[in-house]
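The complex appears here minus one protein chain, its other protein chains still in place.
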Amino acid sequence: MGTTAQRTPVPVPAGGTDPAPVLSVRNLKASIGGQQVVEDVTFSVPATGITALLGRNGVGKTSSIKAILGLIQRDAGTVDLEGQPIQALPTHRIVQRGVGYVPEDREVFAGLSVAENLRLSERDDHPRRELVEALFPDLVKRAQQAAGSLSGGQQQMVSLARALMNENRVLLVDEPTKGLAPKIVGEVADALEEAAKTVPILLVEQNLAVVRQLAGGAIVLSDGRVVHTTESATSFLDDDILVTRHLGVGTGPAHEGA
Amino acid sequence: MSASTEELEDQHGGRGGREGSSATDRLKASLTPPPTPGPSGPGRSPTRRRLIGGVAAVAGVVALALLPLLNVQLPGILPTATYQPGALQLMALCLLMGAAALTYHLLIGVAGLLSFGHALYVGAGAYVLGILLERTGMGLIPAMLLTLLVVVILANVTGAVALRVSGIPFAMVTLAFAQAGSVLVRRNPDGATGGEEGLSLNTEQVPAFLVGVSNTRNLYWLSLAVLIIVFAIVSWIQNSRAGHLAEAVRENENRVRVLGLKPYLAKLLIFVVGGTLAGCVGMVHLLLQSGAVPRTVSADFTITLLVMVVLGGVGSRWGAVVGGVLYTLLDQRLTVLAQSEAIQSMPALLRVPLSEPLFLLGTLFVLVVLFMPGGLAGFVRRLSARSGSGRPGKDPVTVLEQAE
Partner (left out) sequence: MDTILLLLVTGIGLGAVYFLVASGLSLIYGLMGVLNFAHGAFLTLGALIGWETARVMGADSWGGFALSLLVGCLVGALLAALTEFVLIRPLYERHIEQVLVTVGLNLAAIALFEGIWGTDPVFIQGPTWMGMTTNILGAQVPNHLFITILIAGLVLAGMVLFLKRTRYGMIIRAGVENRSMVTALGIDVRRAFTLVFTIGGAAAGIGGVLASHYFGYVSPLLGGSLLIFAFIVTVIGGLGSLAGAAVASVLVGVLQQFANYFWSIGDFVVVILLAVVLLTRPSGLMGRKVATA
């Protein structure tokens, strides 16, 4: 990970305007195999709506999300879920506390059927099967099909459905439209918009049109640090200078470093 | 750089699953020994330290070389005084096993290659030399050179094939090659290997000063020379371009590929050098033990080498040597202890486990893995870090490694 020449001062959104953020991340540092990928990240996710997590490829967006979930080594910092510290918990406990996760590249279990993928995700006593079936009628038809045989868009539906099956405090959604056909992108965005009515979402997204459609606030990362926070993703995206500086021109096909 | 042990622990301390990487990657990642600060920043360490380390190393070698001339008694550790054949034989074996462990360190510690077939090359050295001496009437030196050639070719061919894959598949291919060698030796084709009985050394062509109990101290010096030469070559390879490349490959193969370098060739070089040196150890082992036994080709022997290296601390040269010496010493002494009056008169519940050296060694090994990450080298490193003497880049490991 190189360092860029300029680095804007980090605005610390301590508290922000929202008095009680659902998720607050403070001075988070994380590494993969000894290599630091999240340098020092501080931000909070408001308790309503969709907050976009933006930045060029490889700046640590996916890694930040994985660090919040404990999927990669957390070296320092705190993560509070509704005021409760969760940074020391193992992944499954964090998820059980109500952090839903829709990973980059969908990560459906290819050898399991759609129905099995969904059943595996059920952890509440009353999984929200009706809601999921209403949102994704296509999956009901393909319940017995192996998830690996689905199209990318359908796999994304499975991945979203897994996260929506349970009552969550917050959803972490990582590049849900990556590599999807334009028509499907719209469907995924609509599903997210629908979901956001009941649960706050932290959304990593390279498709800026989708960000405009969905996001309220935005957090911008560069080189493993937060370089910009705004309560209006749209106004940020309208500012050509900021966009060029932090996102580059034409962000290109999404592919964050593994 | 100051945090080499911490980094090791950090790497392993991950909670709740790693990245969605493949199992092999995970294995490779956890195989990675603590980064030794040595070669990457030699300029930082003062030359005075190097000098002290160098003097200590030379003093150690001189002391070892003088042992056969001294009357040192170490009851409980050595069976006899150091100038007598009993102790010399055991000490020579210890030195040879230290050298064997060093050759294995080259694979696992430097290149991160988990081979389960390293015994093949030790065995090949011993058996090929033994057969040549038995069947051809060649002199010792030409026979050794020819054996060396055979081992180089063998290591090249098997290595070239095995390195087509990595991780667990690599471990399995090497295991399979060694297994083939082991089957061949046990099968005793044309009566060449002596089957289960093993092959005894034909001493006709061996110079008189290397034959017989009275000359054990010459064999001891020969073993010491082998250890020093192996150490020198391993150090040299490790600090060579190929060594750095192999280490870089171990850390991040893709990055090396991006740089346009060829990790395959570096790994093959390390594999062949490791195998060849193991063959040399095997040849001297044949002379020292006056024969070769099928065990030297077995998977068990490779596992023994693995145990030695892990006991000493993966990634540390002197750790490998100490691990090899310690293991051999323990194995021998525990066997003697098992026959002792004290143990034999114990109730069965204690006597049975205590009279099985491998039970005790296996248990010790498990305990080291569980409670002493980084083996002896890691322990020393932590100790020096705690006592405050371990200023950045100056822990004894570094000093020793840079010095020797």
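Note that the chains are named A and B in the order they appear, and that numbering of residues resets to 1 at the start of each chain.
In the analysis below, a contact is a pair of C-beta atoms (placed from the backbone, for glycine too) under 8 Å apart; a residue touches a chain by one contact, two chains touch by 3 or more.
Fair warning: this is a prediction, and the values are worked out from it, not measured in the lab.
Student: Can you list the shown chains that the absent chain is in touch with?
Tutor: Within the full complex, the chain not displayed touches A, B.
Student: Given that one chain is not shown, which residue among B:222, B:310, B:325 or B:380 touches it?
Tutor: If we include the chain that is not displayed, B:310 is the one touching it.
Student: Which listed residue (A:57, A:91 or A:234) would be found touching the missing chain in the intact complex?
Tutor: Considering the complete complex, A:91 is the one touching the chain left out.
Student: Out of B:78, B:163 or B:269, which is the one that touches the chain we can't see?
Tutor: Only one of B:78, B:163 or B:269 touches the chain omitted from view, namely B:163.
Student: Could you tell which one of B:64, B:146, B:172 or B:329 touches the chain left off the display?
Tutor: B:172
Student: Of the residues listed, A:51, A:121 or A:222, which one is in contact with the missing chain?
Tutor: A:121
Student: Which listed residue (A:80, A:107 or A:239) would be found touching the missing chain in the intact complex?
Tutor: A:107
Student: If the missing chain were put back, which residues of subunit A would it touch?
Tutor: 69, 71, 90-92, 95-96, 101, 103, 107, 109-112, 116, 119-121, 123, 162, 166
Student: So that we can see where the missing chain sits, which residues of subunit B does it touch?
Tutor: Counting over the whole complex, subunit B touches the hidden chain at residues 12, 14-20, 22-27, 30-31, 114, 161, 163-173, 175-177, 179-180, 183, 264, 299-300, 303, 306-307, 310, 352-353, 355-363, 365-366, 369-370, 373.
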